[in-house]
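I have a structure here, written as structure tokens, and I will follow up with some questions on it.
Only a single protein chain was left out; the remaining protein chains are all shown in position.
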């Protein structure tokens, strides 16, 4: 078994619904351009307010993926 | 366009339901006395336990709002 | 009223559903072996990805419980 | 039982005597203008020196208090 | 000499010019409603970008002021 | 001389008197069930307030103790 | 309105002039290859010294930009 | 597949040889009393000095292990 | 001399041998696709355990490289 | 009024009595060799345990002093 | 080429003008007594307020310098 190297990219997912949905939206978007996604870690939970209500949850994520030989 | 100043207040919202509900309860309460709420940031997620179950989620929030000339 | 001492144990709860469920699963498991659970604090929210989707949410928790005389 | 919201205010208490006295002085002062004080947390312990001796202990405190309907 | 208590308020000053100007704007605004301002501490330097240029510097500040007997 | 391994346990000591007493109470309680206590480190100083006064100091402690062969 | 995802890239801008110039140089360079730059955050201010004088300011920056469908 | 819960214990491994040996010594000791060890994380690297030389490396470790039904 | 801009990428190198080998493996892999590597910084040392032994060291690294005009 | 420069030195004061005494002992010792001591800040509170009791409090301190022209 | 050792000293530079000037003042002062200054890092930006205006910027700096054989 070889010694893999992983790359960590940082994204911010958003949703008007919930924290969980903001995470899922961010992971969905990342998976469209990156292969071998392996783990994520939440770095920050923020949000935008308008008219005294939450307009968007914004969740910072570090996303790790395994580098392949061809990457 | 003028250079706005914002004030940041720190609150703890609580809910027996979920983390999202604790955040919404805190924002709702803040919006009853503060105008121009602009963003929030989660600083801490804690909770109170009783009989081996979660009785209350308690979510620390920093809430930013724009100061007006009359404030 | 006596001056209680509390012990803090660190666990990681997991769930394929949501952050809230991962917390509840961890607290449920802790309550099977520890009495007098008093509070929890989230230390980290991570997760495992497979096929570009969230396979498991993993939530780090510090859980505090009151020590009794007999403990 | 309703879901309370708490506000957290940050103060610095001081004393020429001791750390404990600086905390008590800060809490005493806060309790003159704020009701329903619920908890405090020490954020920083500093002090001012003069002639090679401690002139004042300065203790940073976050103080949480429960918001009432009328606040 | 009495043992003073200080309050710490958190603001965000902004400027389209520079970091120093954002700090000054925030302090100027705070001094319009608060007396006895004593010190500040920078907590964060951020900014808003548009068309690949800095539109606003946003500087987080903790501002400490001495509480008087009448406050 | 062998290479010892230590275990670190986290507790919260409390006292209605002072920070020092809360630390001593926590260490006293830990020494009733753990042998070879070697060091402690304060992780947090908090407290509970009631009627505008400090009801309990609560001091978080990490306590290290040397594992013996038989542990 | 759709739920945007942002990517955060980390750069270090440098200047022999000032902190503000180092930030602007870094943002200018980033805007040559990245579209939709939205915000930045300073993570670190360092510098290189030679002959007892500041030769270069080096400012660490996180820069966020909105991902488009085609990215 | 069930939703596992993990427990995290904190230890300090030591060695007169090297950092790597201190980690291995700590893990070896932990594996004598704990089953299902799953991961570790280094929290601190310290050491004891005597006669101007390193007498012991002391490496703080968080060690995670999967709880079984019977634990 | 021009004012260079650097980019910082985050990777995780792994090795079944040692921390130093995990760092070298990560740097080796990064140097296959990135030019002008200039510095690295260790952000985290973790590892995977199996059968009570270290199966892989995993070392988080920030790696800085100088951007060229053509990048 | 000239723009002073301060130097910050880090010490650890100890006492078998209390945290306050450990701070005073450290400041007393520093004042024997350093002039113009201006402030201190507590960075860490630890202690050594023996026979289940606190043998020494050890308090980490940063101590700032004003540099004079002749220093 | 030998393996150099560096020492890191911590200072606070001040200026009534700007952050950049406070850094330069601190570096200028350090260079009067220390040779081979190599780098600096900003650890804190604070300031003193009087009459609602900034009287002094105070910038904390870590300054690294290379030790020579004769030091």
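Order of writing sets the labels: A, B, C, D, E, F, G, H, I, J and K. Residues in every chain begin at 1.
Following the convention adopted for this analysis, a residue touches a chain if its C-beta (ideal position, glycine included) is under 8 Å from a C-beta of that chain, and two chains touch if they have at least 3 such contacts.
Note that the structure is a prediction, hence the values are computed from the model and not measured.
Among K:4, K:35 or K:53, only K:4 touches the chain left out of the display.
Between the chain not shown and the residues I:8, I:23, I:49 or I:67, the one that touches is I:23. Residue positions on chain J in contact with the hidden chain: 9-16, 21-22, 25-26, 29-30, 33, 56, 60, in rising order. Taking the whole complex into account, chain K touches the unshown chain at residues 3-10, 62, 64, 67, 71. In the full complex, the hidden chain is touched by chain H at residues 18-19, 44-49, 52-54.
In this text, only the chains that are shown with their structure count from here on.
Taking each chain's centre as the mean of its C-alpha atoms, the one that lies farthest from the centre of chain C is K. Centres computed as Cα averages put chain D at a distance of 32 Å from chain K. Multi-chain contact residues of chain G, defined as those touching 2 or more other chains: 9-10, 19, 30. Which chains touch which is summed up as A-B, A-C, A-G, A-I, B-C, B-D, B-E, C-F, C-H, D-E, D-F, D-J, E-G, E-K, F-H, F-J, G-I, G-K, H-I, J-K.
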